[in-house]
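After the structure tokens below, expect a handful of questions from me.
Note that one protein chain is taken out, while the other chains of the complex remain in position.
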Amino acid sequence: MDAITIIAAVSIVTAGLTIAIGSIGPALGEARTAAQALQAIAHQPDEANTITRTLFVSLAMIESTAIYCFVVAMILLFANPFWTWVIEAAKTAGGN
Amino acid sequence: MDAITIIAAVSIVTAGLTIAIGSIGPALGEARTAAQALQAIAHQPDEANTITRTLFVSLAMIESTAIYCFVVAMILLFANPFWTWVIEAAKTAGGN
Amino acid sequence: MDAITIIAAVSIVTAGLTIAIGSIGPALGEARTAAQALQAIAHQPDEANTITRTLFVSLAMIESTAIYCFVVAMILLFANPFWTWVIEAAKTAGGN
Amino acid sequence: MDAITIIAAVSIVTAGLTIAIGSIGPALGEARTAAQALQAIAHQPDEANTITRTLFVSLAMIESTAIYCFVVAMILLFANPFWTWVIEAAKTAGGN
Amino acid sequence: MDAITIIAAVSIVTAGLTIAIGSIGPALGEARTAAQALQAIAHQPDEANTITRTLFVSLAMIESTAIYCFVVAMILLFANPFWTWVIEAAKTAGGN
Amino acid sequence: MDAITIIAAVSIVTAGLTIAIGSIGPALGEARTAAQALQAIAHQPDEANTITRTLFVSLAMIESTAIYCFVVAMILLFANPFWTWVIEAAKTAGGN
Amino acid sequence: MDAITIIAAVSIVTAGLTIAIGSIGPALGEARTAAQALQAIAHQPDEANTITRTLFVSLAMIESTAIYCFVVAMILLFANPFWTWVIEAAKTAGGN
Amino acid sequence: MDAITIIAAVSIVTAGLTIAIGSIGPALGEARTAAQALQAIAHQPDEANTITRTLFVSLAMIESTAIYCFVVAMILLFANPFWTWVIEAAKTAGGN
Amino acid sequence: MDAITIIAAVSIVTAGLTIAIGSIGPALGEARTAAQALQAIAHQPDEANTITRTLFVSLAMIESTAIYCFVVAMILLFANPFWTWVIEAAKTAGGN
Amino acid sequence: MDAITIIAAVSIVTAGLTIAIGSIGPALGEARTAAQALQAIAHQPDEANTITRTLFVSLAMIESTAIYCFVVAMILLFANPFWTWVIEAAKTAGGN
Amino acid sequence: MDAITIIAAVSIVTAGLTIAIGSIGPALGEARTAAQALQAIAHQPDEANTITRTLFVSLAMIESTAIYCFVVAMILLFANPFWTWVIEAAKTAGGN
Amino acid sequence: MDAITIIAAVSIVTAGLTIAIGSIGPALGEARTAAQALQAIAHQPDEANTITRTLFVSLAMIESTAIYCFVVAMILLFANPFWTWVIEAAKTAGGN
Amino acid sequence: MDAITIIAAVSIVTAGLTIAIGSIGPALGEARTAAQALQAIAHQPDEANTITRTLFVSLAMIESTAIYCFVVAMILLFANPFWTWVIEAAKTAGGN
Partner (left out) sequence: MDAITIIAAVSIVTAGLTIAIGSIGPALGEARTAAQALQAIAHQPDEANTITRTLFVSLAMIESTAIYCFVVAMILLFANPFWTWVIEAAKTAGGN
């Protein structure tokens, strides 16, 4: 296996696993927060506005960790600095 | 194993595992939120509208992490930049 | 092992594991939601319609992640782009 | 190991594991739903009809994920497209 | 290892693991349902008939996933299509 | 390692693991059901007959999954179709 | 490693693991049932006879899965059909 | 590694692991039963005799699975039929 | 595999896993804190300001551990000191 | 590696792991029993004698499984029958 | 693989895993403490000052373990004594 | 690797793991017992003497399993019978 | 790989994992203690001084195990006796 193949294979696997593993925590976390918000609304309907606002801020915070993983996966697929380097090195060397 | 075979095999495995692992968190998370919403409706039927609206927004947020995984899996199967590169490289070299 | 064998073996394993792993989350999730719906109906029979409607929407959302996995498994078995490519490459080369 | 042996061995293992792993989630999920339905009937006997109807719909939804796994296992054993291809390729080549 | 040995060994292992793993979920699931039914009978003796009937339907649904696994294990041991093929291929070739 | 040794070794390991793994679920499941039955009898002594009868039916259902595993283990040890084949093949070939 | 050594080593390991793994489920299950029986006696002393009788029947059912494992372990150690075959084959061949 | 070394090494490892793994279940199980008995005595001191008698019968049943493991471990160390065979075979062959 | 390929492959894998694993803890942690805050607001609406302020400080503390992981992942992808060294060493040596 | 080294290394590892793994169950089990006894004494001080006596009998039963593991570990270190055999075999052969 | 490559690859992997694994405990721990603080404020608003002060001290203690991990990761990336040594050794030897 | 190195390496690893694994159970177990004792004292201060005495006896029993592990670890480090044998064998042979 | 590289690589990995694994327990433990202290203050504000003092002593005890791990990690990175030895041995030998 030459360098280009290794870099490509590793990037594919890592991109997939990063977003797959990285989606477990946020999905469960957002569910917990949302479930609690629904319970809170049922118990205290008068505070629905405050609860909803706090819920959305919290969901944004939790979603941010999923975004981190998605960003890293996209970087690995479409803006991978190591891939760029080996492609250019292969062009320079006139072969792979 | 040549480069094309490796890239293809790795893409297949990663696409499958990404959506498989990535569906566990959202499925359980959406279930938790929906279960809580049903309980909330039963306890406070008068707030069914508010609860349902908050539920749908939350489900959309949680579903988004599953969508991320599905998008990555589809990219790996049908718009894989590394696969495109090795295919073109093979054509250029006149063989694989 | 030549390229065709590897692609075929990897596709078989991935298709099976994808739907196997991907069915755990939705099955448990739908069960949780349905169980809560049954409890809610028992507690608040007058809201059975609202509860049932919300239940079906939620089950559809959760089932969607299982559908994603089933779609990917079917694509790997019957519309696998990598398999198509190596088969055609083998035909072109006049042998495998 | 030639291609036919690999494809056959991989198909056997995958078929078995797919239905084995895929039966855990639905079995536990259906049990949870049914247990809750029994409890609901005991608490609210007058709603037994509504509860039973909702239970059967839910069991059908959950059983569907087990059916997906069973279908994939049966496809791998009796309608495996990759096995068909290698068998025909072996016949064409006049040997295995 | 020739093809016949591999197919046989893989079939044995897969048959055993399929029924072993596949019996965990249904056993625990049926236990949960039955335990809940016993509790429901104790709480609401007058509904014993409805509860028992719902219990048996549920046990049948859950047992079905164990049956799937048992069927696959029996197919692998006694009606294995891949084993049939390699045996016939060995007879045709006049040796193994 | 020749074919006979492999088949024998694999059969031994699989038979042991099948019954070992397969006994965990039924043992825990029967315990749960029986424990609940004892609690139900203590709460509702007048229904002891109904409870005991339902308990025995449920135990039989759960024990069935353990029986499946035991049957497969016994088949692998004493009526193994693959072992029969390789023994006869060895006799025919006049050696092992 | 010749066939006799492999069969012997595999039989030893499998016998040990079978009874070791197979004792976890029954031990925990019997404990759960017995603990519940003790609690039931404390709550309803007048039903001690019924409870004790049901307890012993249940313990016998649960112990049966441990017996299955013990039987398989003893068969592997002292009545192993595969060991018998290879020993006789070795005697016939006049060497091992 | 010759046959004697393999048999000896495998027997040592298996004997240790069998009793080690096999002691987890009974230890936890006996603890659960005994803890419940102590609680029952505290709640219903007048039934101390019945509770203690049932406790001892239950402990004996649970301890039996630990005894199975200990018996197998002792057999492997001091009455190992496979070890006996290879030792005698080595003496007969006049060497190892 | 030469040094450049190894460093690149290891950096890709580590960057992905770092952010993937590192997002589980913060996502679940922030969810727990936010869920409790929502419950607290529902119970004590008059203290919503104090609760919200404490919530945001806590979320910032928890998010900091996710930031640590993201920083390390970005350093590995775009400011990797080991990658810089081997690239310069390769330039100096006039080849890789 | 000659036979003596293998036997010694395997004995050391097994002795350590046996007592290490085997101490988890009894330690947790005795803790559970003792904790329950303390709670029982606090609830029913008049029965302290009965409780303490039952506690000590139970602790002795649970400790017995730890003793089994310790005995096996000591046998492996200081009265290992396999070690004795290979040492004597080495002396007889005048070398190892 | 020469020494420099090994040291670099090992440092990268270890730095990433250290901060990734090391962020799980503190994130969950801080969340638990903060959640409890929010609950305490809701129950006892008059003690908000004492609670907040104790919360911040506790968060600092817990964050310290995350800091330890971050420090070790940064040392491995930017002040690695082993890397320094091998770089200097390579310079001295005039080659790698 | 010669015999001395293997024995030494194996002894080091086993000694460390034995005490590391063996400290988990007793630490958690003693904590549980002590926590319950503190709760019991708070509930029934008049029985503090009986509770404390029972606590210390229980802690001694639980600590004994940790002592077993520590003894085995010390034996492996400082009184290892296998190490003694290979050292003397090496001296006798005048070399290793 | 020569000795220096192995020692360095092993030291890096061990230092990172030691502090990473070693921070999980203390972080969770301190969180539990602090959470309980906050709850205690909310329930019994008059005892805040006693509670806070006991909290700090307990946190110091728990932090001590994290300190042990950090000390070992620092020793491995900056005062590693084995590294010192091999460096000096390499200097003495005038080469590695």
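Chains here go by letter, A, B, C, D, E, F, G, H, I, J, K, L and M, matching the order in which they are written, and residues are numbered from 1 within each.
Operating definition for what follows: a contact is a pair of C-beta atoms (placed from the backbone, for glycine too) under 8 Å apart; a residue touches a chain by one contact, two chains touch by 3 or more.
Bear in mind the structure is a predicted one, so any value in this text is a computation, not a measurement.
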Touch residues of subunit L, complete complex, unshown partner: 1-2, 4-5, 8-9, 11-13, 15-17, 19-21, 23-28, 30-32, 34-39, 41-43, 45, 48, 52, 55, 59, 63, 66, 69-70, 73, 77-78, 83, 87, 96
Where the unshown chain meets subunit M, residue by residue: 1, 3, 6-7, 10-11, 13-15, 17-22, 24-26, 28-33, 35-37, 39-41, 43-44, 46-47, 50-51, 54-55, 58, 61-62, 64-66, 68-69, 72-73, 75-76, 80-82, 85-86, 89
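Basically, only the chains that are shown with their structure count from here on.
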Homomeric contact subunit J-subunit L: same or different residue positions, threshold half: different
Chain centre separation in whole Å, for subunit K relative to subunit A (CA means): 21
Between subunit M and subunit G, distance of the C-alpha-averaged centres to the nearest whole Å: 44
For subunit I, residues contacting two or more additional chains: 1, 11, 13, 15, 17, 19-21, 24-26, 28-32, 35-37, 39, 41, 43, 55, 66, 69, 73
Topology of the chain contact graph, where touching chains are joined (line, ring, star, complete, other): line
